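Just dropping this structure here.
A single protein chain has been omitted; all remaining protein chains appear in their positions.
Presenting chain A:
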């Protein structure tokens, strides 16, 4: 384990949204905006914006990192741009009232089917099913997250069926 891998996650977080130069072993060098640092492998994910509107993503594995030098701080516009790179695509935009209705309809339907569901997060945006699965807006199968893949696939199937019946 090298010094970079030994850093704490709070340390790694300070590099996010900054332009850095990474010196790696075998004299490799990488430059780019830090999107994230993987806490498992300490790998640095860098984004470079190319001329043709494309983004080049480079990941430097943690074990290969020798030194990380901060070159620039990202401004709010850059932070916004970086946070959108991996964001799941917004299909249809819903208004806050529509989202609230979708959430409440789904919550009621789950409760009718005897599935324990609570509201979580700031302003109760996220639904939490049985304490192990969360559903973010706009409350479709793609917005379900869980560490248990069996429960995940079951609930995704249920929601898919529910949405199809609504149509």
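By our rule, a residue touches a chain if its C-beta (ideal position, glycine included) is under 8 Å from a C-beta of that chain, and two chains touch if they have at least 3 such contacts; residues count from 1.
We take it that contacts and distances are computed from a predicted model.
The chain not displayed here is annotated in its UniProt record as "GEMI7 protein", chosen from "GEMI7 protein", "CENPI protein", "Pleckstrin homology domain-containing family J member 1" or "fructose-bisphosphate aldolase". Note that of A:55, A:78, A:99 or A:128, the residue touching the chain absent from this view is A:55. Seen across the whole complex, the unshown chain contacts chain A at 6, 8-10, 12-13, 16, 24-26, 28, 30, 35-41, 43, 45, 50, 54-64, 85-88.
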